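Some chains have been omitted; the remaining ones sit where they do in the full complex.
Each chain gets a letter, A and B, in the order it is written, and its residues are counted from 1.
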Amino acid sequence: MAAALPLPHVTLVLGGARSGKSTYAEKLVEGTLAGGAPRPALLVATADLADSARHSDDEMAARVAMHRRRRGAHWQTIEEPVDIAAVLRRQDGTRPVLVDCLTLWLSNLLLRGHDVDSAGESLAAALADSRATVVLVANEVGLGIVPDNALARRFRDEAGRLNMRLARQAGQVVLLVAGLPMAIKGVLPA
Amino acid sequence: MAAALPLPHVTLVLGGARSGKSTYAEKLVEGTLAGGAPRPALLVATADLADSARHSDDEMAARVAMHRRRRGAHWQTIEEPVDIAAVLRRQDGTRPVLVDCLTLWLSNLLLRGHDVDSAGESLAAALADSRATVVLVANEVGLGIVPDNALARRFRDEAGRLNMRLARQAGQVVLLVAGLPMAIKGVLPA
């Protein structure tokens, strides 16, 4: 029925744990927020499944399986735990791209000892250059008490910095709370 | 002075710790947000006071006593740590009901080994069927760093799922920040 919604070149969807951010971002990308038939779309999944399997991370595996069931056949999935900039540069712009999620990607970078600041810069440049419309999902993790351990504090700081960088670049930023979208930049698609 | 405000059938009031959500929800239910005389109201308190006493949980007992002092004689209180669906079904609709809070109720369910998903479903059905206008208070707990232990992660996930379910059903959802209400669904009562 309703036409697929026009999206800005880059959209950032933020939210806490279990806030409905992936579901909302999927509808945004496939163009079904207002109903209608979904369009073909690409998911860049940053969950490191090889790593999860190695560590028997059942929580993560279960979540990934659940998300996959929810998405239909019009989705193609690329698993890329690190080099999402390269994936974005390869796109020809015929389908919108969902990157889910950046906070996991940040965690992958830190675990591998990458320079997260220059990785953030490369990602920003790839987003600017990409021919595809891109929706990024990221966690908001900075609104609780200061974590006890230095690693968690560093992760929280890097996640905040990354979110700020991408929010500046995005044409639209949405914060999900209890499954409901709040516009924090731009106007919500009706 | 001002007339009591009309409320939707179900309202969800979300907020962090010490965000003013209980105070706001009480005013919403007794109809005093814009001033005027309070109307009779029922509080369904989910704090498990027997359990708190048994464990000498002074923090919780002190908080409950403070909340009770703040509320006036027009409030009746029912303590029900688990079966709030039954309480909602018993109402004849003559007074609005405040359930404070769902996150504590969720914690009670988990401690007793109940199936939280089916409890959530029963609650949603009881809300739909209830003759009373209901205001639900719940904590937003998903915006901090990922907790270290699996139990806290599970609690956070279940709380997020419950909030999403009830936000979908509610006609109005309000997020309290520093005592100030933000409308995330519907329009704030002036």
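Here is the rule we use: a residue touches a chain if its C-beta (ideal position, glycine included) is under 8 Å from a C-beta of that chain, and two chains touch if they have at least 3 such contacts.
Just so we're clear, the structure is a prediction, and the values are computed from it rather than from any experiment.
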{"item": "Number of identical chains forming the whole complex, with 2 shown", "value": "3"}
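Throughout what follows, only the chains that are shown with their structure count from here on.
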{"item": "When subunit A is superposed on subunit B by its C-alpha atoms, the rotation angle in degrees, nearest 5", "value": "120"}
{"item": "Where subunit A and subunit B are represented by their mean Cα positions, the distance between them in whole Å", "value": "31"}
{"item": "For the subunit B and subunit A complex, residues of the former touching the latter", "value": "12, 14, 16, 140-146, 150, 153, 156-157, 159-161, 163-164, 166-168, 173, 175, 182, 184-185"}
{"item": "Interfacial residue positions of subunit A with respect to subunit B in the complex", "value": "15-20, 59, 140-145, 147, 152, 155-156, 177-180, 182"}
